[in-house]
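Pasting in a structure now, in C-alpha cells, and then I'll have a few things to ask.
Heads up, this is only part of the complex; the chains shown haven't been moved.
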Amino acid sequence: MKVAILGATGLVGQRFVQLLSNHPFFEITALAASDNSAGKKYREAVQWRLNVPVAEKAGDMVLKKCTPDIDCDYVFSALPSDVAGEIEEEFANAGYIVFSNAASHRMDEDVPLIIPEVNLDHLKITETQKRKGKIITNPNCSTIGFTMVLKPIMDRFGIEEANVVTMQAISGAGYPGVPSMDIIDNVVPFIKNEEEKIMTESKKILGRLKDGKIYPANLDIFAQCNRVAVVDGHMLSITIKTQEKATLSEIVRAFEDFQPLKGMYLPTAPEKPVFYLTGVDSPQPKFHRDLGGGMSVSVGRLKQYSNKQFGFVALVHNTIRGAAGCAVLNAEIYNIFRG
Amino acid sequence: MKVAILGATGLVGQRFVQLLSNHPFFEITALAASDNSAGKKYREAVQWRLNVPVAEKAGDMVLKKCTPDIDCDYVFSALPSDVAGEIEEEFANAGYIVFSNAASHRMDEDVPLIIPEVNLDHLKITETQKRKGKIITNPNCSTIGFTMVLKPIMDRFGIEEANVVTMQAISGAGYPGVPSMDIIDNVVPFIKNEEEKIMTESKKILGRLKDGKIYPANLDIFAQCNRVAVVDGHMLSITIKTQEKATLSEIVRAFEDFQPLKGMYLPTAPEKPVFYLTGVDSPQPKFHRDLGGGMSVSVGRLKQYSNKQFGFVALVHNTIRGAAGCAVLNAEIYNIFRG
Amino acid sequence: MKVAILGATGLVGQRFVQLLSNHPFFEITALAASDNSAGKKYREAVQWRLNVPVAEKAGDMVLKKCTPDIDCDYVFSALPSDVAGEIEEEFANAGYIVFSNAASHRMDEDVPLIIPEVNLDHLKITETQKRKGKIITNPNCSTIGFTMVLKPIMDRFGIEEANVVTMQAISGAGYPGVPSMDIIDNVVPFIKNEEEKIMTESKKILGRLKDGKIYPANLDIFAQCNRVAVVDGHMLSITIKTQEKATLSEIVRAFEDFQPLKGMYLPTAPEKPVFYLTGVDSPQPKFHRDLGGGMSVSVGRLKQYSNKQFGFVALVHNTIRGAAGCAVLNAEIYNIFRG
C-alpha cells in the first residue's frame, strides 16, 4: 500500500516518517511540504528533532508540493490547521483516503474522529461522505489520552463528570514552537484552543453512533491546560464521578481488561492500550512515555474519594499515540476492514 | 523585639533570614540549627540557595543548638517535621512564642493554623494552650495559596466542592531535595503527604471558630499534586462549585475586594493578598511569583462553566507566602494584638 | 537629559527601559520600535520577559517609529543588526548621540567600541566622525565579560594568548529566540557570528589609540561558543598565557585593584567591575549574575598551570553588563566628559 505524508517537515510529520519507514503494510512513496520546501531533499529541508536519525530512504526523497497528483492510496496529513482543511478536502475529493491529524475537519458531521480502541464503530459515518475518497481524523493529543482512560470506566460504570488538568510537553507546540524564554523555570497555564478541543472532541469520540449520526456523550467535562518543561509526553490529572458505584479494584480491572483490538494483527497497536502502573509516583513522562512503543496510555496514582469519585493520573506520548501513531493505527485498521 | 530562627540553614530557614534581616519590628538575635552545624558561622554552615546574597550580620552569626536557652521573644521554626514537634514544644513550654512552618502541630486542637487574611480570628484558640508560651503555625505552602483564593469566593457565594491540581516548584522539597535526574524533562505526580495536607489543613483554616474550638469547613476537596521543573512558585489549577449563583465579574470583584488587613501597619502584608491578573496566559511562576514581594497570590484564567461552576489558576510563592513570609506576617500581627 | 530607546520591545530594549526608568541623569521621552508596533502602547506591544514588572510610565508610552524626529539628546539603540546600521546612521547624521548595542558599526574605524573600565580613551576617536551627532557602540555580550577580565591581567603582565569557551544564556538570542525543543536537555555548540565577534572585537577593545586611530591588540584569541539552558548570564571558561611571570595572588590582586572609574559619580558603575569570588564552585549564573546590579563580571576558580599559564571562569550578565547596562554606562560617562 503506497502512502504519502503531507506536512512531512514538522514535528508530527517527522513522527509519521519514523513510524512509516519500515512499516509492514505501508510504503512511503512521497513526502510533501510547503511550496517553500518543495524541490529540496527531505534531509536538507527538515529540522529533524527526533533522537533517532532520519531513515536513509526518506532522507533522500525530494519533497513534493501538497497537490493531489501523488502516486499513492493513503495520505497522512500533519499539516498545520490553517491550511489543512482545504488541502485535505482536495485530496479526498480526488479519491485519496486521508488520515488527518489536523483539527480542521475533526468536528465535521460526516468525519469520524477515531481512536481504534475507543470508537472504531464511528468509522461507519464515512459512508455519509460525498467525497470520492474519505477523510478520517484522529483527535487532539490530550484528548486521545483523556478519552482512552475514560472509555473503560464509562463502559462499566458510566461517567457523569470528568475534570482534567493537563501538563503538556513542548513538542505539542511543534517547531520552533515554545520559546525557551517562556518555559525554562516556568509553567504556562494556557494553550490556545486546547481546553475547547478536549471538551468538544471528547464528547464526540465517546458519543453514540445511531442512524449514521454521532450523538455526543452526555457528561460534564472541565479542562484546564498547562505547558511544562517536558520534551515529550502529556500528563493528565483527572478526577471523575461515575454513574454507578465502583471500587478501586474494579477500576483497575476495567483498565486491564481494556483490549478491544486483541487478536487483530495491527503492527502499531500496543499490547496494553491502557497500561496501569502500580508505582507510588507513576506514570512519569521521562520514564513511561515510550511504553508500548509510545502507543500505550499509562495510568497510575488511582485514588478513591467516595464510592463514585476517583482520581488518577494519565500519560500519553503526544506525538506518537497522541498524533502520528494514532493516524497510522487508524490506517492499519481501515486497511483491514476495507480488505 | 528579639527573634530567633530554628532550622536556619534549610531553604525555608534562608527565607526567614532574608525576610527578618532589616525588619522594622524584629531583630535576629540567634540562628539555630542541627547539632552538626552548631558552633559554625552561619555563612559557612549554610548552602545558601537564594539569588540575593546573605545579609552581612546574619552571615557572621555563630549557629546555636535548638535548645530553649536563647535570648529572644519570638521563635521562628523552619525545622524538618521529624524533629520540629518536640523542639517546638520545648520552646513553647519554656515561654517562647513559636511561629512554626512545620507540619507537626498544625492539626493540634489548640494550635491555630493561621493565614492572617483568612482566619485571623482562629488566633483565639491559643488561649486554650496550656504552655507557658504559645505555638502558632502556618499552613503547608500549597494550602496557603489554595485557601487564600477560596476564601473571598466562599465568603460571598459559599463553596460546595473544590478540585485542585498542583504543579509545585522544586524549592518546596528543600535542599538537596529533588534530584535533577528526577525532574529535568519530567513531571513527578507524587509529593509525599501533600494531597492529604491540602485536604485536611484547608478545612481547618476555612473552618469556624465557636466556643474556643475550630469546626472544619464543610466542603469537598479533591487534590492531586505534581512536581515540575520550576525553581520557585507553586501553580494551582482549580475548579469550584459554589453554593450560590455567581457571575465572572462578581468573582473578580470578590478577589479584588479581598483586603482584610487594609489599614493595619504590617510590613510583610501585600497590598493585594489576591492579585487578579487579566493576561490571557497569566499567572506564570517566572513572571508573577514575586508580586507583592512574594506575598501576593496571583490568580488568572478565570472561566465560568455554569452559574455555579468556575475554573481558574492560582500561583503562590512557596517559600515566601507559602512558608517563611506567612510565619513572619503571623508574628507581625500577633505582635500588634498583644500590644 | 532626554533619552529615547530604539528597538524598545526586544529583550535588550526591555533592559534599557528597566535601567533608564528612574535614572538620575536620564529621562525617557520616547520609545521607538518597528513600524508594526508604532502607534501601540508600549505595554501592549511588548512581550515583557523580565521578572520585574514594566515601569508604569514606560508602559503607558505610545511607541514611535524609528525616525530621527524624536525630542531627545541621546538615543539608545537595541535594534536588530539587519536594520540598525542605517537607522543609527540617520540619527547620528541628524545630530543625535547614539549609544548602540548593535553590531553594525562596531568595527567601523571612526566608531569606538567602549567598555568604560577598559578603554575609555577610545572615546576620542569619535572626533574623527563626520556626522553631526555621534555613534558610540558597546561590544557583544560575551566580549564584554571576556575583555573586562583580561584587561587587569594584560595591564600588569601582558597576554600572549587567550582561549575562551563560552556557555551562553538563552536571553542572548532575544525573544522568541532559542526554541525550547533545541535547548532543554541539550547544549548547542554554535552561535552565529559569535566566535568571530569575540575574536575581532576583543582585539579592537584591548587595542591602543595612537594618532586618532585604534591599533588592535596583538594577542592570539581562540573562542568556541555554546548555548546552554540558562536564562541569564554567560559563563566563560578561560585559559591565558601571560607575557611575564605571575603568581596566583598577583592575578587576584590585579582583579581586585581594577577600579578605573573609582571616585566618579556614575550611577550604573558597579563598585567592583571584576568581582573575584573564592568559593570552590563560583561563579554560577543563578547565584552571581546580579552582583553589582548585574554590572559586575564575577571571576572564580583561578588556577595556575605554569608561571605564565592560568585558567579561570568568568560570568557576565549578558543583557545588563553585556548589553543595555554597558550602553547606559557609556552614556553616563560621555555625559560627564561632555559637560
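Remarks
We just call them A, B and C in the order they show up, numbering each chain from 1.
Just so it is clear, a residue touches a chain if its C-beta (ideal position, glycine included) is under 8 Å from a C-beta of that chain, and two chains touch if they have at least 3 such contacts.
Owing to the predicted nature of the structure, the values given are computational and were not obtained by experimental measurement.
Because all chains derive from one sequence, the complete complex can be expressed as a copy number, which is 4 in this file against the 3 shown.
One rule holds in what follows: only the chains that are shown with their structure count from here on.
Put simply, the chain closest to the centre of the protein, by Cα centroids, is B. Comparing the contact residues of chain B and chain C by number shows a mostly shared set, over half of all numbers used being common to the two copies. The geometric centre of chain B is 40 Å away from that of chain C, both derived from CA atoms.
Between the CA-based centres of chain A and chain C the separation comes to 47 Å, rounded to the whole angstrom. Counting partners per residue, chain C has 49, 184-185 as the residues that reach two or more other chains.
Against chain A, in their complex, chain C makes its touches with residues 11, 49, 170-171, 175-185, 229, 231. By the touch criterion given at the top, residues 163, 165, 167, 185-190, 195, 220, 222, 224, 226, 228-231, 235, 237, 239, 280-287, 300-301, 303, 305, 309, 311, 313 of chain B touch chain A in their complex.
Note for the complex: chain C touches chain B at residues 48-49, 51-53, 184-185, 286-287, 290-291.
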